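Every protein chain but one is kept in place in this view of the complex.
Right, chain A next:
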Amino acid sequence: MKQTLTQSMAWLHTWGGLLFGWLLFAIFLTGSLAVFDQEIDHWMQPEIKQASVSNAQAVEHAVAYLQRQHANASAWNISLPSERMPALRVTVGDRRSGISTYLDPLTGEPLVVRDTAGGTFFFRFHYSLSMPRNPGIWIVGLAAMAMLVALISGIIIHKKFFKEFFTFRPNKAQRSWLDAHNASAVLLLPFHLMITYTGLSIFALIYMPAALDSLYKGDFETFYREHIEVMEEPRQAQTHPAPLTPLTPLAPLLAQAEARMGPLSGVVIEHPGRSDAHIEMRRVLGNRIALTKGHNMVFDGVTGELLAGPPELRPSVLAQRVMFGLHFAQFGGYPMRWLYFVCGVLSSAMIATGLVLFTVKRRRKYASESRLGQQLYRLVESLNVAVISGLAVACIGLLWLNRLLPVELAQRAGWEVRGFFAIWLLSLLHAWLRPRLQAWREQLSLAAVLCLGLPLLSVISDGQAWGDSMRLWLEVTVVALGLLLAWSVWRLHQPQVQHSERRVRHAQAQVN
């Protein structure tokens, strides 16, 4: 096939990058948005007001409501308001599949909150493309492997690694695209490698179960019990259900758990009001870098005695959890979130410039190609437009749908998601039908207009002028992104002119 290592790696980088680039762009962009998933969730539920209450007060309200309405439930789950998400939510039964109710944290009265896909949608799309879980995470895993291969092959072909680090030649068409691609790739190389590798590590045992098969005969349960010192098994009651016994006061337990683990995210009460009640205090993810999901404190629900504390992790497990934590970006508060967001957007831009570079490089050559070749090339151009600018339209479109769809619509969250995909599909059709530059311009303009108009939409639909500082921040950020998009539209009008002007000036300079 190819003679030299550089040539074969260039081939792999180009075609592998093209085939997976579209998917990777979507994964990276939604991943960047998912950094602010709870903030977007909050924006998408305007019925919930910002309020500051202590955890003890919020829990008191929640328990009073649950005792009134769901005294016989098998379990109560209370999600506490936080800096990122001022909602107090109670779920009856299983934490993931049970029925949730939002409460006013100040009064404990139930709130009617619209059903929405929320910022959680971006998170779900990021790791499973919003597909059924297993096929979704396998496709995302394959794309992540492609990213790793593209990064390493990219380093191999990029010989003047450090020299070109400082090279940028603006307004030089293809050279500029290449420089932008190289600069964003090299500058953030540690981030690209880290985020891709840690992403793969999260589902490592699903993607590569070899060691599990070899050492545990594929028995994940046994491994799971061995790898973390497991909390005490809940005591089984003699009779079912166990006799009624009042619940221990929660305020002292909250204080004890907060002192030991830091900020709390919620409380789970199993068998509330029975003699075999258990209380689990869940900590906020991100009290430390290592992702500590499920490592919480458990108390006896009657005596308030501590049954199990957060387990000590062995070094190998801690290393694995730190890798998860580095990917989930729950640590370090808002400065760290912004850093991840900016890096994620730049990664997306790096992938996008690579995709554009592919077409810019071949534009002249394909003019002399056969009909089939030209059609394929046109498809690549259209997919570039639809995936890059079309996805931007669909993402901001999801926020618009959240305010435009009727609040009482049945399965509203599902319609928001369908709307998102419908917009995305339409953008592909539009990109196919319109001439290339027009398609870019029109879709980017639409995305910019939707971004810039978002504060207006929220004022009109919510009837309150930016009373909520969290929603205001989100809208300010979206407007800033809108300005960035508008700038890119403006740039699209410029290059031809500037390019020739520059050439003339350059020629004159040489003459002089």
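Simple rule for what comes next: a contact is a pair of C-beta atoms (placed from the backbone, for glycine too) under 8 Å apart; a residue touches a chain by one contact, two chains touch by 3 or more; residues count from 1.
Convention: contacts and distances are computed from a predicted model.
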Undisplayed chain, where the name is taken from the UniProt record, one of "Iron transporter", "ApeI dehydratase-like domain-containing protein", "Cyclic nucleotide-binding domain-containing protein" or "Sulfate transport system permease protein CysT": "Iron transporter"
Selected residue (touches chain absent from view) among A:223, A:366, A:415 or A:473: A:223
Touching the absent chain when the full complex is considered, from A:11, A:102 or A:473: A:11
Interface with the unshown chain - residue positions in chain A: 1, 5, 8-9, 11-12, 145, 148-149, 152-153, 156, 197, 200-201, 204-205, 207-208, 210-217, 223, 226-227, 314-317, 319-320, 323, 370
